[in-house]
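Have a look at the structure that comes next, please.
Missing here is one protein chain; the remaining ones are kept as they sit in the complex.
Up next is subunit A:
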Amino acid sequence: MEYMTSLFSVALLASAIRVTMPILLASLGAVHAERGGVVNIGLEGIMIMGTFFGAVGAYAFDTRFPSLAQTWPNLAPLAGVLAAVAAGLLFGLIHALVTITFRVDQIISGVALNLLAGGLARFLNILLFEKATQSPGVRGFTPIDIPLLRDLPALRPLVTGVSPMIITGVVLVAVSQWVLRRTRFGLRLRAVGEYPLAADTLGVNVYHLRYAGVLLSGALAGMAGAYLAIEQARLYFEGMTQGRGFIALAAMIFGNWWPVGALGASALFGYFDALSLRVVRLPVPYQFINVLPHIVTILVLAGFVRRARMPAADGVPYTKEEE
């Protein structure tokens, strides 16, 4: 019975929120790409780049500007996040160029990004750190206590020592949802993902909007990687993304291509992830628990996807009718 109550302990929830974050950020990215009509299966690769450049950025800032990093301890991790976002943008740009401008199959381009990222991270790691699979340790952001809520004892594990990136992530969900639903950019992005020809005839630039969607997905997936390296592991090591980029795609589908839905779905996956990390003593071998997040992913995709309604032109390259 003891482990039954621990299934819902506040500490477990806090841990769940932490492991939710990288999935959530990447799946937010996926939402933007696919709402614009571009499937970005390269999220996993972009996340790998994010983990690597997140660590490199934070490490480089620390060693290059030790005095600054000493005075403002948040600057080094911030540099890491920015480096990761920049790398994500670069990979997003490659994907956009290849799939939107040159209309290469989006899946093939995504797979290529995933392969490229794995090799590139290892190569650069050897180049920079003279080791194949691991970077030196880096510093994370200074954790924050959430005012008012921190005085409630029951919630303490949830609201104290929170990473600023978690708060940023939650804010990004709300902002993305608002942008997609209520702004001109969101309306046009969705139009381009539903029926690009219709948008085109009304003077909406299909290519620009699709680029914007894919670049956003790159930036967010890069940030997701940075979170893993800087906030969770405090270093980069090979294979640390563990397929979360793909789980993020599942979360996007389960969340019906909306940011708020992606939050819910990511949280579900995050919860089982956290469970598999925390539950060690059970009547069943722990490997069963370890595969839980993946089983949940498969069940969700098999069972709920039929209800989901993807953007009608998702994955379909757009060719402007030529005279």
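We adopt the following convention: contacts are C-beta pairs under 8 Å (C-beta built on N, C-alpha and C of every residue); 3 or more make two chains touch, one makes a residue touch a chain; residues count from 1.
Everything that follows uses one rule, which is that contacts and distances are computed from a predicted model.
Visitor: From the list "Nitrite reductase large subunit", "ABC transporter ATP-binding protein", "Putative glutamine transport system permease protein GlnP" or "Sarcosine oxidase subunit gamma", give the UniProt name belonging to the chain omitted from this structure.
Guide: "ABC transporter ATP-binding protein"
Visitor: Among A:Tyr195, A:Phe237 or A:Tyr318, which one is in touch with the chain left out?
Guide: A:Tyr195
Visitor: If I consider the whole complex, including the chain that's not displayed, which of A:Ile107, A:Val204 or A:Val260 touches that chain?
Guide: A:Val204
Visitor: Touching the absent chain in the whole complex: find that residue among A:Arg64, A:Arg103, A:Lys131 or A:Arg182.
Guide: A:Arg182
Visitor: What residue numbers in subunit A mark contact with the hidden partner chain?
Guide: With respect to the unshown chain, the touching residues of subunit A are 182-185, 187-188, 190-191, 194-195, 197-199, 201-204, 309, 312, 323.
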